[in-house]
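Structure record follows, encoded as structure tokens.
Only a single protein chain was left out; the remaining protein chains are all shown in position.
And now, chain A:
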Amino acid sequence: MATQLSVVVSAKLVCTAAAAAVAASAPSWNKGSRISGRKLVSMRTTAMARSGLVSLRPPRFRVFCVAKPETVGKVMQIVQKQLALGDDVKLAPESKFTELGADSLDTVEIVMALEEEFKITVEEDNAQSITTIQEAADLIDKLVVGDSPPPA
């Protein structure tokens, strides 16, 4: 008994909406990434601390870590070259690779170009999770500083 196997093939012109929908979309975690690439640390101090007395309450820290703007810019350059995007195509940090027209082969070439540019190695599970320019830049900066302690 032969195995039952069917393939249905469709020209994409008819299904452009379908194609866009079929492209994988990963949830974006980078809502905080719209802040430009500065490391912001804020610490609440009490009036007592300001007057020289020690506050008994532990200080509260809020730290925003996002990729440096130059990293984001470099990633955009690499993506533009890999996908042969014209200067008229506006790239944003939240641009998704798939929406820019990248398929799986483009994505691995982008990852390889990023590895060469930044002298890092991207493991498969990390590669799978980067779907936007911002995510790629964040991962790069994380990997690049990985071995050095964060600045005081």
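The working rule: contacts are C-beta pairs under 8 Å (C-beta built on N, C-alpha and C of every residue); 3 or more make two chains touch, one makes a residue touch a chain; residues count from 1.
Criterion: contacts and distances are computed from a predicted model.
Selecting from "1-aminocyclopropane-1-carboxylate synthase", "Ufm1-specific protease 2", "4'-phosphopantetheinyl transferase domain-containing protein" or "Aspartate aminotransferase", the unshown chain of this assembly corresponds to "4'-phosphopantetheinyl transferase domain-containing protein" (UniProt protein name).
Counting the whole complex, the residues of chain A in touch with the unshown chain are 2-15, 17-19, 21-25, 81-82, 101, 103-105, 108-109, 112-113, 123-125, 127-128.
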